[in-house]
Every structure is written in C-alpha cells, then in structure tokens.
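Below: one structure in structure tokens.
What you see is the complex with one protein chain gone and the rest in place.
Right, subunit A next:
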Amino acid sequence: MRAEIQNMKQELSTISMMDEFARYARLERKINKMTDKLKTHVKARTAQLAKIKWVINIVFYILQAALMISLIWKYYSEPVTVLPSKWLAPLERLVAFPTGVAGGVGITCWLVVCNKVVAIMLHPFS
C-alpha cells in the first residue's frame, strides 16, 4: 500500500496542476483516501502487537510469581545459608524470615536480593 501511495505521489508530481486540474484533484483525493486506509491498518497492527506483548508480559509475571511462591512454600523452613547471627545484627530476624533460624538467610530475602541483582545485570541488555 505504501508503494502504491509512493507511486501515486510520483504520478501526482508529474501532473501539471494548472493544465490538468481535475485529474490532479482526483489523484490527490485517491492518495488521501489510501493514506487514511494505511493509517487505519497501521493503527490496528500496532494495537494487536501491543496486546500480544501485554499478554506475554502478564503470562511471564504470573509464571514468575508462581515460581517464587512455590519456592517459598517448599523451602520456607530451610535457610539458604547460615551466618553467625551477630554478623547480621540488627536485621537478623528480618533476614532469617520465615525460617526463624538465628543467623540464617531466609528464602524470601534471598529471592528479593537475587531479583534485584538480576535486574541490574540485565539492565544494559534491555
């Protein structure tokens, strides 16, 4: 359609406005109509692409959330690693949540940290 419009525009440039006004006007109207049609098509396609992207994003987020919840569910009582509790003072309880092990690093805290670090690492590529 774009090529067609280009062709018509080229044709329009060859027509003398003074001598062949009727033909010129007709062609111009045709170009306008075609341009409108093209715009509608482009709009529709863009909307469709955006929709697909949105759906993919949503699915990805749902999967991620499901994975995290399942990990937390499975390992809620096991610390990822255990450090001496005085190293983590005064946040040892927060870091150990939900394991309750003194000095442990809970899965929740670790997932949050990993998420952030991965996001930082992937940032230059996104």
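Going forward, a contact is a pair of C-beta atoms (placed from the backbone, for glycine too) under 8 Å apart; a residue touches a chain by one contact, two chains touch by 3 or more; residues count from 1.
Keep this in mind: contacts and distances are computed from a predicted model.
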Protein name, per the UniProt record, of whichever chain is missing from view ("Centromere protein M", "WD repeat-containing protein 46", "DNA-directed RNA polymerase RpoA/D/Rpb3-type domain-containing protein" or "Guided entry of tail-anchored proteins factor"): "Guided entry of tail-anchored proteins factor"
Positions on subunit A contacted by the hidden chain, ascending: 17-18, 21, 25, 28-29, 32, 39, 80-81, 83-84, 86-91, 105, 110, 112-114, 116-117, 120, 123-124
